[in-house]
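A protein chain is absent from this complex, but the other protein chains hold their places.
Should a chain be cited, it is by its letter among A, B and C, assigned in written order, with residues numbered from 1 in that chain.
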Amino acid sequence: MHPSARSADLDDDHFHDECGVFGLYGHPEAANLTYLGLHALQHRGQESAGIVTSDGEQLFVHRAMGLVQDVFNQSQLEKLPGRYAIGHVRYSTAGGSGLKNAQPFAVDFALGSLAICHNGNLTNADELRAELEASGSIFQSSSDSEVLIHLVARSTQTTVEDRISDALARVKGAYSLLFMTEDMIVAVRDPRGVRPLCLGILPGSKQSGLRDAHVVASEPTSFDLIGAEFVRDLEPGEMLVIDQNGMRSLRLTEKAEPHMCIFEYVYFARPDSRIQGRSVYEVRKSLGEALARECAVDADVVIPVPDSGVPSAIGYASALSIPFEMGLIRSHYIGRTFIEPQQSIRHFGVRLKLNPVATILRGKRVVVLDDSIVRGTTSRKIVKMIRDAGAREVHMRISSPPTQWPCYYGIDTPTRRELIASSHTVEEIARYITADSLAYLSLDGMIRAVRGPDVRNESPAGYCHACFSGEYPIAFTPPANGKRQMRLVGV
Amino acid sequence: MHPSARSADLDDDHFHDECGVFGLYGHPEAANLTYLGLHALQHRGQESAGIVTSDGEQLFVHRAMGLVQDVFNQSQLEKLPGRYAIGHVRYSTAGGSGLKNAQPFAVDFALGSLAICHNGNLTNADELRAELEASGSIFQSSSDSEVLIHLVARSTQTTVEDRISDALARVKGAYSLLFMTEDMIVAVRDPRGVRPLCLGILPGSKQSGLRDAHVVASEPTSFDLIGAEFVRDLEPGEMLVIDQNGMRSLRLTEKAEPHMCIFEYVYFARPDSRIQGRSVYEVRKSLGEALARECAVDADVVIPVPDSGVPSAIGYASALSIPFEMGLIRSHYIGRTFIEPQQSIRHFGVRLKLNPVATILRGKRVVVLDDSIVRGTTSRKIVKMIRDAGAREVHMRISSPPTQWPCYYGIDTPTRRELIASSHTVEEIARYITADSLAYLSLDGMIRAVRGPDVRNESPAGYCHACFSGEYPIAFTPPANGKRQMRLVGV
Amino acid sequence: MHPSARSADLDDDHFHDECGVFGLYGHPEAANLTYLGLHALQHRGQESAGIVTSDGEQLFVHRAMGLVQDVFNQSQLEKLPGRYAIGHVRYSTAGGSGLKNAQPFAVDFALGSLAICHNGNLTNADELRAELEASGSIFQSSSDSEVLIHLVARSTQTTVEDRISDALARVKGAYSLLFMTEDMIVAVRDPRGVRPLCLGILPGSKQSGLRDAHVVASEPTSFDLIGAEFVRDLEPGEMLVIDQNGMRSLRLTEKAEPHMCIFEYVYFARPDSRIQGRSVYEVRKSLGEALARECAVDADVVIPVPDSGVPSAIGYASALSIPFEMGLIRSHYIGRTFIEPQQSIRHFGVRLKLNPVATILRGKRVVVLDDSIVRGTTSRKIVKMIRDAGAREVHMRISSPPTQWPCYYGIDTPTRRELIASSHTVEEIARYITADSLAYLSLDGMIRAVRGPDVRNESPAGYCHACFSGEYPIAFTPPANGKRQMRLVGV
Partner (left out) sequence: MHPSARSADLDDDHFHDECGVFGLYGHPEAANLTYLGLHALQHRGQESAGIVTSDGEQLFVHRAMGLVQDVFNQSQLEKLPGRYAIGHVRYSTAGGSGLKNAQPFAVDFALGSLAICHNGNLTNADELRAELEASGSIFQSSSDSEVLIHLVARSTQTTVEDRISDALARVKGAYSLLFMTEDMIVAVRDPRGVRPLCLGILPGSKQSGLRDAHVVASEPTSFDLIGAEFVRDLEPGEMLVIDQNGMRSLRLTEKAEPHMCIFEYVYFARPDSRIQGRSVYEVRKSLGEALARECAVDADVVIPVPDSGVPSAIGYASALSIPFEMGLIRSHYIGRTFIEPQQSIRHFGVRLKLNPVATILRGKRVVVLDDSIVRGTTSRKIVKMIRDAGAREVHMRISSPPTQWPCYYGIDTPTRRELIASSHTVEEIARYITADSLAYLSLDGMIRAVRGPDVRNESPAGYCHACFSGEYPIAFTPPANGKRQMRLVGV
């Protein structure tokens, strides 16, 4: 591709998750099922995918750049034998792209082989890395996972399990982790439970002589696909060890208040997922209803920005008894390889993904629902598109508060400067995106909607909402330093 | 891919369009804009794509298997110079797959070079082919287009335009055609106007010295993307000639009653398209409303089979004041390369594409809207999926009549035997798909909804509904003979 | 590859053969053996390769750009079933490159399917093509083979065999042809026998129940590889028909004096081949011996330009009792994908392929043997390389006369203007290539050496030596018109 060709992805103006993880212990088709599990987590990362399996004696690795369906084919899955597997999908981030940062990460060390999958970010990774280098460690990637593996390898404990505990005692940050050795899978959620991780069971069958298999994954959607059943979310700070003796739950020493990432509900998770016991679809609908209560508008039609805005638009429309319509149609055929022809005299931008249904919009007062505004550029194009299609008024409603702060816990966000809400009032943003009105959901409104009617979920401290509030629950390296990059470039 | 690996596409139980065409006359970036136009028509054919351009003296061709975004990159677009272009997307059909059948088809002949794009099917192609072979013609593909090109090449007329008329006088069937020579584009719609074809204008600008460019395409959606404006649909039997002298409209000699394919409204066209003056989205919503009138059901929630069922479900739900919800979530990441691991003990089928939102369905009486039932296998899996998610009742509603007859006018349909409605009553189908109730829209109901309130659209004869009614408006080779296949295999 | 990157092939300053053909009738592994046969003919064409097989009812085709080993893999060979096969390797020529010109060429026509492989050039192809177009034929390639297929398809004869005769009666030029229908292979050599074609037999075995299979190929080297035995060369003007009734030899009506291309001995054929009964290696050695008689030089060492100059250098050295050494080492690793880095400050040219052995050359009077000089640029670099390695004198000896005339019979030659010998004396060329002396073999000397001691081979008219003598045995379109190119560009 010509360097100046612009990928249509440039218009995808959202925060991006950095990873999804999936693990399976005890099934003869571990690689096949992990492949399917990763497919169900594909929305959490589209840059690279990988699977490591174990046949009890050796680990087998395959990872590559691309979607799950491009990275694996039948013959490659056949080269991944064994009954245990962990897998990973990864989102492309600015500085750490490329095959060498693809996961799972796998090495040989004193106690055998070890593989790791990571969703999250270690906020003290740079310090740890510098310390490790000073004592003679070498690094082949810019990934936090390599830091963790070094800590495990250098631990003086005698079992892998104890070494992992030992290593985790050193790290700070957000992490949902899967480790695998030749005969064990260890799943860990950080003490504040920032990133999701849940446990399932794949029922065996007497007929085929299969025993129940344990499954762990970022989202239970991946259980649905392979016929596994959701058991429960891992507790913040919980470490599950699964081996031949079954499964046991340990607790990391550090105690902390839970701070589940609230953005999983707003945008990251699939709507058919259930995070911390709550249906993501229902939460999004509640966000729309709350938004209707907080900032109603007299309108003829409510439309979502598809697909993420659909449940909140349904909630908003139904709360105000305004008709809901799919006024913007999303193309199914836009992928990473799509290029905008470079010498083109127009910038086609968001039109490559979305097209308005003119008959629905013409002459109407339109409310358009979206989950968030990052830079504002896409929202501006969407408002223009709706107005060009003949809308009389365009009111934008956002089912979360203004995103003003970067995330340091594993989400790919722009710098603060690029976040339009960090330096502009709602009125200024409304003017920039040329909307007749713009309203965001309040922080309280969002937290109440996410918490739901359940009385047990009372404390607003239960969530991390730093990107909205700037209240960061975990210390991090001051942003001025930036994320330390690998000095090596290429593969 | 291992031969026994099953593509997830096997579960896509729909009729399939065979082609989309796009042409542009008079713009310095003809190839780039045609690439974008084809992207907007991608839903009409995903097997192969191609573009032919002309710089006024030579034709330049590129075509390959795959999606538009895979077939073209910056460097290939740069090898397609010139101000005129026609392009094509093609759906894979059983017997005629492969690069040699990809379009545009282009040849040298006595008057220069000639390229052709075709959406439709010539019902007397086999007779014409046999006749041409008998007089010494050779064939390199199984495509009808090669028959047409031979007829043009063998015509005794002196201009290309007259030769095209001459050739078309010989053929029967459904066809929306684009021809291109070194300096002319000819667009033709068959006498009954079975397949859509419309005209647009891409406004020039004084600033850049660009003159208005003419655009023709299967659907006006492709105009929206490139900033062209819809002018009108071509008339059935109209032949538009666009060259340096401008555009002129001719009429094919044969006169016939119009029979626009009604399935374009039901499923083929994009919802944001306008076919014969009617918004496809609005028509689909009307189909849902009509269905609500004809076969209401007492229910708690109405859900669509996404994405095609969305507008009719909105119409149905709003007509009966039942809440509309997106109870099934569709994966964005399933493509042609996705394989189901072969040795897997389960068949994952439709779950790879769709997943239920349990909280919406649990304990509910659910109405699920779809556009059609072909073999019934997918509907059966969808009903089971909804019921497994906890629905108390599952009622399926289809926004068209039972599809009982194959199409011979360019749509890839199964044989009559495979169409479940051709040999089963609605009750039997309901039982097979395990729905608590099943209802189809009536033929009259569908026609009325498609025709809309406009008094000018009065005659039901205005549409081809042969796949529902068996009333075939154009004679065709008896199905027993089957479609004649190329004797040569491979590329 | 960047457009300005220079392929190392640019330095390959030779005439180039345009094709090799291979056919096999009556073996269960027809595709496999044809693949191996084409590998043995790879030196005759490296741009594209293809095989068509027949299972008695259908033809199966695979062809692509690249070497035989790149075009075919196990799974593609398995898609070519049947007991009959013809195959082709093709050299890239300036105007007619690309997949659409790859062979075998295969079509459906009135009597079934027909495939063709061609080595040679039809000198009246343009007239025939114009005539065919005038009567309504269409062309998809610039290949002569398509002209031939049209003539066969339009013949009024009733059998394929008679139609081929009929078609050949219309064409002029040089051609070694293989045709294949569903159940027959036809091999033809043009009336003057310009291009080689020979017959072999692959012995069956009672054990495995295999019957003898007939084999035809451009060179018998391909028989050696698959264990077939050489039977005889086809006669000029002979047409062999091989079908279920066995093999029969027919004679084309036209009678003509034989004019076998003498350059096959000088350069094209593999040294281990036997052409018209004479060992190519022995002929080349005789050319070196003749050159020693005609233009001896007092020297310390004789070295070849590898690999084509080796046998003539051995002959030259042994005739003059001067030591023979491999003073230039040829790299095995230079292929089509090798690029010279574009921004490089030096032009590495021939050094990428050849490197001198300094100890052999230093201080020596060196004779370097090559088969021909085309533009002179490579010879100049070779002389410089030898001199830079320390040679005291460099004498170049060419084992054929000066090449002054282009070939119109199927060999890719530069225009007359580019042939250095057409406008420069031997002395001028010697000066240009900076050799201390330069000498060519005389035309008579060459013919005598090629004819050998056999008294039956008396007439110098037995060979085509037009590229040396300008005596063209077959009329051709005047070069001013050039070769007519396809008006269509691309695939």
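Following the convention adopted for this analysis, contacts are C-beta pairs under 8 Å (C-beta built on N, C-alpha and C of every residue); 3 or more make two chains touch, one makes a residue touch a chain.
Quantities reported herein were computed from a predicted structural model and do not represent experimental measurements.
*Asks:* In the intact complex, which of the presented chains make contact with the chain not displayed?
*Replies:* So, spelled out: the chain left out of view touches A, C.
*Asks:* Among the options A:L38, A:L59, A:I226 or A:M260, which residue touches the chain absent from this view?
*Replies:* Residue touching the chain left out of view: A:L59.
*Asks:* Have a look at C:Q157, C:S279 or C:S469 and name the one touching the chain we're not showing.
*Replies:* Looking across C:Q157, C:S279 or C:S469, the contact with the absent chain belongs to C:S279.
*Asks:* If I consider the whole complex, including the chain that's not displayed, which of C:V52, C:V68 or C:I411 touches that chain?
*Replies:* Selected residue, touching the omitted chain: C:V68.
*Asks:* By the contact criterion defined above, which parts of chain A meet the unshown chain? Give residue numbers in ascending order.
*Replies:* Those residues of chain A that touch the unshown chain are 58-63, 79-80, 106-110, 112-114, 133-140, 149-150, 153-155, 182, 486-491.
*Asks:* Residues of chain C in contact with the chain that isn't shown?
*Replies:* 1-2, 5, 29, 31-33, 35-36, 39-40, 42-43, 46, 67-70, 73-75, 77, 208, 221, 224-227, 270-272, 274, 279, 281-282, 307, 310-311, 314, 318, 323-326, 329, 331-335, 337-339, 341-346, 348, 351-352, 355-360
The working rule: only the chains that are shown with their structure count from here on.
*Asks:* Just how far, in Å, is the C-alpha centre of chain C from the one of chain B?
*Replies:* 49
*Asks:* Just the number, please: Cα centre separation of chain A and chain B in whole Å.
*Replies:* From the centre of chain A to the centre of chain B is 36 Å.
*Asks:* Can you pull out the residues of chain B that are in contact with at least two other chains?
*Replies:* none
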